[in-house]
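Here the complex is missing one protein chain, while the rest keep their positions.
So, chain A:
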Amino acid sequence: MSVLRPLDKLPGLNTATILLVGTEDALLQQLADSMLKEDCASELKVHLARSLPLPANVNRPRIDLIVFVVNLHSKYSLQNTEESLHHVDTSFFLGKVCFLATGAGQENHCIIHRHTVVKLAHTYRSPLLFCDLEVEGFRATMAQRLVRMLQICAGHMPGVSALNLLSLLRSSESPSVEDL
């Protein structure tokens, strides 16, 4: 079973699990640390993976939110993300997947055009966030944001579901995205 499905497991009690997928382990680790520093009523679990599919035969909790971290400085990182996306079931893309592009601040190191990730996120109908994960302040803010998103995706926020959030986020997108 190499495809990740959102509802193939029972949720843990008050647990919310996020899966960060990206090639640069150091960045993922730092983001995970920042997220766990947040005050949160739910019990958080962060899984870090270089790519999908995940190793089989491992006992892992239900994954509530997948974040694909793409480093704009690395074509390898984009390639890795594109390949990993094949191993995610379509029903995950109803608000439980999000893309995070890092490295936009250092423009002279960027080799992936901003439009490429925008198009990728648009293709998969998922939100795209930009954050320079190497800058502590930005990372802390992003961590906060992700924790809130995770809680919603895990169903811990009464009255808001992952799909609600997705439509909320989408309506604030600029119309030019549709032209791509």
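Rule of thumb we're sticking to: contacts are C-beta pairs under 8 Å (C-beta built on N, C-alpha and C of every residue); 3 or more make two chains touch, one makes a residue touch a chain; residues count from 1.
By definition in this document, contacts and distances are computed from a predicted model.
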| item | value |
| --- | --- |
| Chain excluded from display, named as in UniProt, from "Centromere protein N", "COP9 signalosome complex subunit 3", "Beta-hexosaminidase" or "Sorting nexin-2" | "Centromere protein N" |
| Contact with the hidden chain (one of A:47, A:62 or A:145) | A:47 |
| Options A:55, A:137 or A:159, residue touching the unrepresented chain | A:55 |
| On chain A, residues whose C-beta touches the chain left out of the figure | 19, 22-26, 29, 32-33, 36, 43-51, 54-55, 58, 60, 74, 76-77 |
